[in-house]
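One structure is given below, encoded as structure tokens.
Just one protein chain is left out here, and the rest sit where they should.
We just call them A, B and C in the order they show up, numbering each chain from 1.
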Amino acid sequence: MKHYFKKISLLDYKNIVPKSVIGLFIILILLIPVFTQSVVIVSTLTLTGIWAVAAMGFTLVMRTGQWSLGQSAFMALGGYTSAILTVQMGLPFWPSFFISGLVSGLIALLIGMVVLRVGGVYFAIITLAMGEIVRIIALEWEPVTRGSRGIITSAPPPIVLWGHELVNFDTSLAPYFYFMICLVAVTAVVFWRIGESRLGRTFYGTALNPIMAEHQGIYLMKYRVIAFTVAGIFTGYAGALYTHFLQVITPFVFGFWQSIQITIWSIIGGIGSLIGGPILGTALLYNVGVYLGRTDIPGLQAFLFGSIVVIVIMFLPQGAGLVDLWKLFWTKIVWREKEYKTDEPED
Amino acid sequence: MKKLRGLVTIILVAFMAIGMFGIASAAAEEMTFINVAVISPLSGPAGPWGQTGAPLYDAWLELFNKEGFRVNGKLYGFKHINYDSMNTPEGAAAATKRAIFEDKVKFIVGHWDATFTTVQAISTPAKVIMLTRNGNEAVAGGVYDAKKMPYVVFATPANEMFVNDIKAIVAAYPKYKRIGLADATVGKGVGVDQIDKALAKAGIRTHREWYPQGTKDYSPYITRFNEAGCDIIYLASDPMATMLILKQRWDMGFKHIKVGATGGMLSPGMYISVSGKDAAQGLMAEDGDITLIKKTKINPKYIKMYKDAMALVSKNTGKPYYYTDWTAYGPTHIQILAQAMVKAGTVDDPDKIMKAIRGGTFDTMVGKYTMSGAKTYGSPIVFGNPGLMSKMQGEEQVYLSESPWVPVP
Amino acid sequence: MSYLELKNVSKHFGRLTALDDVSLQVEKGEILGIVGPNGSGKTTLINVISGYYSPTQGTIAFEGKKISGLRPDKIAKRGIVRTFQSNVLYAGTTVVESMMISSYLQYKTNNWQSFLNTKAWKKDDERAVGRVVELLKMLDLQNDMNLPADGLSHGYQRLLGIAMSLIANPSVLLLDEPTTGMSHKEAMFVVDKIKKISEQGITVILIEHNMKVLMGVATRVICLSFGNKIADGLPEEVMNKQEVVEAYLGTEIL
Partner (left out) sequence: MPPVEILIEGLTQSCILMTMAFGMVLVYSILGILNWTHGWLYMLGAYVVFFATTAAGIPFPIGILLAGLAMAVIGILIKKFIIDHAGNELYVGVATLALIGVLEGAATLLFTGDDRGLATILPGVLRLGVVAVSYQKMAVIGFTLVVMAAMYFVLNHTKVGLAIRAVAQQPVAASLYGISTARLSLIVMGIGCALAGMAGAITAPIYSINPFIGMSPQIMALLAIVLGGLGSLTGAIVGGLIIGFMNSVMAYYISYVSEVVLFALIILILLVRPQGLFGASAK
């Protein structure tokens, strides 16, 4: 929203250079499967992307001023929908993948319409309880979800065009990687448009000053529900991809901790931006967590991860996330500008 | 002068020693080590089991490698690599991928936790042989399909062990009218139905209760057991639940209800400290202490190994070690693997090794058994060991009874 | 049938009566001043009209349609927009950002067009932005467009508040003490802006402590005391009324 009345000319190097750096970086990431075939690296990256989508969803909900502690429940919904449709009912992959997100979105819509009447902490707690309920149902509803044994899903079918096989998910992980990239890209584009359009502003309004926004004709419920639903849809798709990537879904995959982690990634990454923040936060913190997971000293991982997050928070400037450090880096260190304003809500 | 001579002699002796050592080492044919992955939860609530097991596996393996085994003339030994599965699919997947694709491990042994599905989904396509326990398969539809999992060996029959435990209890206390079976809801599945069928077939009356994982207040369930007229509440692992039920049934005054648990006691002291000494008396638990086994014949060499391993661990950790229920997992798996390799005459062709395992007979820590090729539950490859029960007396666990291995139909 | 009509409106908070059976007609285009000592129910009146509270008894009708009991956003859509007594702004936004958030009712295109960035939306957006600039110029905020809103001086924050309600296309504007804490000069500036606003055909209802200010602008004044309407008429007569003087006794009147 900050670029109203700021001329963006082609000569505006302060805008072009950072963007091109980011672009270069993205291209490099896209080429990773070409450089390396390492299963470990590629699969970690894929999971990073999947979680990043979930974090983006959380950020969108956060943008309307609501703190959801149940986001991983929507991943579970999407994942289970896809798994049940493909394995239990024997539907083909693509339609069931498509449906999975819609189902999770629909449920988000229904829950949102009821629950979002209750704002703030109450909403957080209710979503937490909701997440637990989803987990327990997945555990107890044995005939459908196969309880704690979970459902083994299969890889997506190879994409065949004019007789010869283009993509095969069984032979390498690269297809999953690009599948993930597509999902992230679609989510990013949608969220970017939301951020740019009137929706974005309205979300800001509902978050920053609900009473005032309401007196200026904004129906708070409507916009909170919209944000919650859209987040639900994409989180659901992330869950479905996750399920088909690990080729198994059990009730232990998406729980309270996962929701908490999504929260941490997104907020540390910076809720000021709908796309950069969550992706950056997830990319850094998730992989830190994975790397720490290599230790087999019990407790060390949790301890270090927690400490790192706490330390990061203590050194972040007021109300800024990691993504804002990127801007600060260019303005303060590279261009040496005097004053800089973050353009995000400070509570 | 004397000094000097002394010095010289010392130096000479030293040189000789070194020389001889050199010759000796040269003479000793060195051993090629085969890496095997042990994927178990080391962190989180399930951590204690993994942590308690790991040192025993390693100590035992040390003894095993003393002689190793020969495959067409070459001497081999095994090397453990421990991975933390965190008992979650994502953690297990990461661990398995590291094991298989980074550390190039070709065998997974001693696996027992809830991540079977995940590990299997990665190991089978990579043609990595996995030795695990049955009871938590997530085979789609619950029906085993050898084509789906050609490299999985259910080398520890958790279900059968459970049934045998109950039989052992009944053998020890014939007058028990009804056995109460308690388990966390995460334990639900086909395996449980099989167990119940088997028990019904053996003419044992049971009453089941499910509780949510991590429950702290068991009084409702204990009351329900009491109302169902159970003489004993037998839990399927989860030490916390065992200890709390042990204590709470005592506090509620239901002293006549006994408590038992599969999975073995981590250490009697723990149960006493949590449940109280009086309450803990008579706690029955599955026991892997093969020195106690009476009805099943076990290779004395292995019994010695067992004793040595326990001693070694106690020495390393510097505190007495009680956990005995490890014999059926890591060591047994290693022995099966080694003997199969010898029989197959190869250490790296998974298909040949599997061929040797199917229906083969193996002499292991828990006795001499033949892999059933028959269609037992879940897998055609189920390996047997006896249900040995011990009970807490004072601060020791002592032999109670046992029931030899019977496969569950 | 008058433009905005309150029929025996009462508002109780538990035992406390904030508004007691107030009836009021407002005609199109007039500037109605509401005076009264603190706690006399001035702000409650505005809160009831703007839908922040729904009246305990009585009805409010706008252009002949009942609006009492509607949600604030519905009422705002009908064209009744209010400002707030304290400087409630969108924290952390710049002046222009606050305006763009408030410009919600300015648009004719819907969210989808905006999301898909259609031609119609682009044109609409340009128009809205134009309107924003226009308003900021009118209230001479055009120089601090990109400053953070809460960095403005108190007086300018009040003005921004007014601008933010004006961008919502009101036909009735409820101003809650627009000149509090302003110097006389600033207050006068605001007053003549209010005149300008009403020249655009917008009906203005303003709460005002400062009688002097009110004299200059209001075409009609009502006086509230303990939730009752004790006077209604031209500024001069209201001010000289006995009850009003008593109500104001001890507080500054002239």
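Throughout what follows, a contact is a pair of C-beta atoms (placed from the backbone, for glycine too) under 8 Å apart; a residue touches a chain by one contact, two chains touch by 3 or more.
Here the structure is a predicted model, which means the values were calculated and not measured.
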Missing chain: touched chains present in the view: A, B
Among B:V170, B:I272 or B:I353, residue touching the chain not depicted: B:I272
Option from A:L91, A:A174 or A:A302 whose C-beta touches the chain left out: A:A302
Residue touching the undisplayed chain, where the options are A:T86, A:S104, A:Q216 or A:T263: A:T263
Absent-chain interface as seen on chain B, which is shown: 43-45, 47-48, 51-52, 185, 209-212, 214-217, 219-221, 223-224, 239-240, 243-244, 247-248, 250-253, 266, 270, 272-279
Footprint left on chain A by the chain that the document does not show: 67, 114-115, 117-118, 121-122, 125-126, 128-130, 132-133, 136-137, 140, 256, 260, 263-264, 267-268, 271, 297-307, 309-310, 313-314, 316-320, 346-347
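By definition in this document, only the chains that are shown with their structure count from here on.
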Approximate Å spacing (C-alpha centroids) for the pair chain A, chain B: 40
Separation of chain B from chain C, taking each centre as the mean of its C-alpha atoms, in whole Å: 77
Residues of chain A defined as touching chain B within the complex: 38-40, 43-44, 47, 87, 136, 139-140, 142, 146-152, 170, 246-253, 290, 293-296, 298-299, 301-302
Sites on chain A touched by chain C in the complex: 1-2, 4-6, 193-194, 196-199, 201-202, 204-205, 208-209, 211-220, 319, 341, 343-347
For the chain C and chain A complex, residues of the former touching the latter: 50-52, 71-73, 76-77, 81-82, 84, 88-94, 96-97, 100-105, 107, 111, 114-117, 121, 129, 145-146, 148, 164-165, 168
